[in-house]
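With one protein chain withheld, the remaining protein chains of the complex are depicted in position.
Now for chain A:
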Amino acid sequence: MTRIAVIDNHGQFTHLERRTLRDLGVDVDIVDNTTPPADIDADGLVLSGGPDMDRIGNCPAYLDLDVPVFGVCLGMQILAAELDGEVGAGDYGGYADVDVEILDSEDPLIGSLAPETRVWASHADEVKRVPEGFARTATSDVCDVEAMSDPDRDRYGVQWHPEVAHTERGEEVFENFIDVCE
């Protein structure tokens, strides 16, 4: 069975990421972000959201593991900050419902949602520049980089919360990630 580790960055919705994956029938565990990288045994990682870049534990080291990585909210910002992208304060906080425009309908993670999707978000910071090798795959009126992908290295991120009940077609994003991991 496909095994996915949800890395807990102290986000409120971490347990909903576990729940969505559990309901999709994969083997899933919530893993403390202080776990040594060598102890992580999974076919894919979800980096959860969280309140603070200072509490991301060993997340930077997990990016060197040879498995697909999917960052949610702060998890995506970790990808940008640790690779050579840039994260900063947004002009307009993204809270509750946001209409997101999908820019790449071929993207393995979110392409199936094209042309647009209604999501639920909760963030003040955002990705200002995507890292080398990444493409911006979604955008909205309140946040320029709503999603980014590097399919060659299997590194993906979304700024919104696909795990919450109010996001439309959030489960589909996790299904797509499971396909990538298999």
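The working rule: a residue touches a chain if its C-beta (ideal position, glycine included) is under 8 Å from a C-beta of that chain, and two chains touch if they have at least 3 such contacts; residues count from 1.
The rule is short, and it goes like this: contacts and distances are computed from a predicted model.
A single chain of the complex does not appear, and UniProt lists its protein name as "GMP synthase [glutamine-hydrolyzing] subunit B", one of "Alpha-ketoacid dehydrogenase subunit beta", "non-specific serine/threonine protein kinase", "GMP synthase [glutamine-hydrolyzing] subunit B" or "ABC transporter ATP-binding protein".
Annotation: of A:13, A:134, A:156 or A:174, A:13 touches the absent chain (contact as defined above).
Only one residue from A:60, A:93 or A:131 touches the chain missing from this view: A:93. Not every partner is drawn; the one left out touches chain A at residues 10-16, 19, 23, 30, 93, 95-97, 120, 122, 161, 164-166.
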